[in-house]
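In what follows, a structure is listed as structure tokens, so that the remarks can point back to it.
Here the complex is missing one protein chain, while the rest keep their positions.
By letter and in written order, the chains are A and B; residue numbering begins at 1 in each of them.
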Amino acid sequence: MFAAFFHRAVLQAISLLFGCTGEILTEKSGNLNLGIPGIMYVGGISGVIGGFLYENSLESKDDANWFLAIFIPLICCLIGSLIMGLIYCFLTTTLRANQNVTGLALTTFGVGIGKYFGGVLIKLVHADVPSVTVSTTSNFYKASLPIAQDLGWFGEMFFGYGFLAYTAIIIAVIAAVFLKRTRPGLNLRAVGENPATADAAGISVTKYKYLATCIGSMIAGMGGLYYVMNNASGVWSNNGLDNIGWLAIALVIFTVWKPNFAILGAFLFGALSIAPYYLSLYEIVDINLRTKPFFDMLPYIVTVIVLIFNSLRKKRETQPPEALGLSYFREDR
Amino acid sequence: MQEVPAIRFENITKAFGTKVVANKNVTMDIQKGEIMALLGENGSGKTTLMNMLSGIYRQDEGQIYINGEEVQITSPKDAYDLGIGMIHQHFKLVDVFTAIENIAMGMDKKETGSNKDITEKVQEICDKYGFDVDPKKKVYNMTVSEKQTLEIVKTLYRGANMLILDEPTAVLTPQETDKLFAVMRNMKADGKSIIIITHKLNEVLAISDRVAILRKGEYIDTVLTAEASVQSLTDMMVGEKVELDIDRPEVEAKEKRIGVSHLTCLDKYGVKALDDVTFDAYGGEILGIAGISGSGQKQLLEAIAGLQRCEKGSSIVYYDNSNNVETEMVGMTVSEIKKMGVSLAFVPEDRLGMGLVGSMGMSDNMMLRSYKKGHSPFTDRKGPRDLALRVKDELEVLTPNVTTPVRKLSGGNVQKVLVGREIASEPTVMMAAYAVRGLDINTSYTIYRLLNEQKKKGVAVIYVGEDLDVLLALCDRIAVLCGGKLNGIVDGRTATKEEVGLMMTHLNEEKQEVQANG
Partner (left out) sequence: MDKAKTKSAREPLFHIVKRTDIPFWKAWIIRICAVLAALVVCGIIIVLLTGKNPFEMYKFMWDGSFKTERKFWKMIQDLAMLLCIALAVTPAFKMRFWNIGAEGQVLIGGLGAAICMKLLGDDGAQLSNELLLPITILTAVVFGAVWGVIPSIFKANWNTNETLFTLMMNYIAIQIIAYFTFIWSSGSNTVGKLNAQSHAGWLQLPKEIDKSGYLLNILIVVGLTVLMFLYLRYSKQGYEISVVGESVNTARYIGINVKKVVIRTMLISGALCGIAGLLLVAGTDQSITAETAGGRGYTAIMVSWLAKFNPFYMILTAFIVVFLQRGADELQTQTDRIINADFADILIAIIIFFIIGCEFFINYSIKFRSHKKKEVEA
């Protein structure tokens, strides 16, 4: 029972973890990217389009090659989210536009793209239900190691996930080590703390901002892909991603800008979002259409509480990067 | 035959926007192994010129030569690669990093090796020139002098053989300044070229070999220090004869206006910024506050102004002698203090960030003090406008219009707007923090004159300053802060600079030890 709960919680957590790690990297460069929900949409729909085109190019679904089925959606997703990151960076870093407004516009843009192309695909398949499914590709994404079944609860808890879940955790760990231990990580933090200082020390502020934001975007975009392929089993239904994007941004504050904490934080959020349904199985709580809205609002209420709790902390090391949200111009006096 | 200069500027021009020309056709040389003082008033373009050398700015026209070769310096990295290092007035350090991290950032690991290798090499540099750096200390825990040392070590670590120091002594005590100068002489002996930007003439005479003078962005001349005097340099710097003495008129009738006792305040991280401070301020005198920066000056003024929370036991009493009323001001807000009829004028250190709203014009800034008057829900716009026009006339504020955002005015004019507004409220207590920082000589003297006028009117003036020469010339008494504690009050007429300098860094009991030892 606990193993099943753990398993479900991890499934819920991975999208958040991708989004959170991506946003931490971005924010460490001083860019507050509120476009994450849009990026996740684009990441998701790009992957779906890739998967859709690949599946339609096959004679029969059985011909699907595992490498191509994984590789094509993944590369589409990465390119899509990279473009989103580039748009954001070009506007805020090169043209020094306001980061909040750019981020919000990017979310509008990304959600629009996701829903629009989702709509086009749905129209193409002439489906009765308003959704499009890439189940063949999705199965490759969801495939777990065969030993998972052999190891019982242990296997379910630790080996029962698609490869993207492990990728998310590995990326978070690498990001943590990168930020804490490496020289480029130090440089990146310097850019986010005080770009003028970093610049004077010979660090290319523009280069670091672009790299961190674009890589961060691609990581967040993979969160969108994971959601469609693994959580939604390849069904694109034009919603469900924006709240994950916003929660991921909130999670960044909760984890005090540390990717290693993000692993734990995302898991807690994942656990929280499914806990009521597990409790209802034991008839501890009663979930019906009447009470469902209140359980659905729990993650948001918890996020609010977390935000409040965080604002009460005043320690120097838990503060956001000093120059977060500000654009940098070298010749500013 | 003349030696090839280490640095040569040729016809350098740099403008900000269409109106401000910071440098115009500057041509000058710096030799190897010399200390060159770059002298000029605030706003004369010294820092801008050096920023072009260090890659922060890009010149509009002109060339820079290093060791006789033309170079393109497009970024600070280029400057480092050429061996140019600049210690900026506002230190370029990341607060949450340690000393070593600040040195390591921006450098290739292949060049520097691990943090341990860096620490070793830093220690070498420290030993060679006589520095002291704690490698693991976070910058936000450092004193100003420690930060400056770190900055210098950082540039030396990067192999700079041309150093630029932008107003390095502004934040140092006389003793720390002497130490810095000793280090500079060491570096010079090592063959490094050093440019020191300053407007303190006695320091120019003490440390430099030659002096280059800029005025209003233009290069005036370079003279040998040995042949210069304070008066001759000032005349070149300002372009006209200047009276250098600061007035200190005597006021006979002094009355107690503010009594501060046992004042204790915390800073935003909960550390004591002021510790049990007790003193009185009198109408008809200027009370100077001396101390190295960050010794609690800010909190002291803000506590009196009602902006700073005071700890239990603190008391700030306002004496209204004409009505024989004593008011306890601790615990009151700014508007409550104002309602009690206490007229406080406060010229804060951060002029555009606190005293004024940068994006508003003079007129709207005048409104800051008066907008609440009257019962109408709408603001009176005519009164502030008239006041703005009056201040503009009386203090000769250079602005195209009273609606031009004050952010666009020069530093001196911004300060005139602020001081003008504060004086217009006919205060009984006037506080000014670093009131002449960044101002040219003429505006500085205007400010001194205005403060003295207030003093003659019987206003209690509290003046926080950093230049000890000015404090000693202007103030009747000087209260010296040291690490948040009041270390004594001296008479401005009899005290010496060294005495005050020592009080700034050593609490009384320690001072006796120092004297006993030395």
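FYI, a residue touches a chain if its C-beta (ideal position, glycine included) is under 8 Å from a C-beta of that chain, and two chains touch if they have at least 3 such contacts.
In this text, all values refer to a predicted model and were calculated from it rather than measured experimentally.
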Exercise. Among A:Ala97, A:Leu145 or A:Leu211, choose the residue that contacts the chain missing from this document, as touch is defined above.
Key: A:Ala97
Quiz item: Where the complex has a chain not shown, which of B:Gly85, B:Gly283 or B:Pro348 is the residue touching it?
Solution: B:Pro348
Exercise. Just name the one of B:Lys128, B:Lys372 or B:Arg390 that touches the chain not displayed here.
Key: B:Lys372
Self-check item: Residue numbers in subunit A that touch the chain omitted from display
Solution: 34, 87, 90-91, 94-98, 100-102, 104-109, 111-113, 115-116, 119-120, 123, 243, 246, 249-250, 253, 289-290, 292-294, 296-297, 300-301, 303-304, 307-308, 310-312, 329, 331-332
Exercise. List the residues of subunit B that touch the chain left out of this view.
Key: 15-20, 58, 60-61, 63, 69-74, 78, 81-83, 305-307, 333-335, 338, 346, 348, 350, 353-360, 364, 367-369, 371-372, 376-379, 408
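Basically, only the chains that are shown with their structure count from here on.
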Quiz prompt | Centre-of-Cα separation between subunit B and subunit A, whole angstrom | solution = 47
Quiz item: Once bound in the complex, which stretches of subunit A touch subunit B?
Solution: 183, 186-187, 189-190, 193-194, 196-204, 314, 316-317, 322, 330-331, 333
Practice problem: Sort out for me which residues of subunit B touch subunit A in the complex. | Solution: 16, 54, 56-58, 75-77, 80, 86, 88, 92-97, 101, 104-109, 140, 154, 268-270
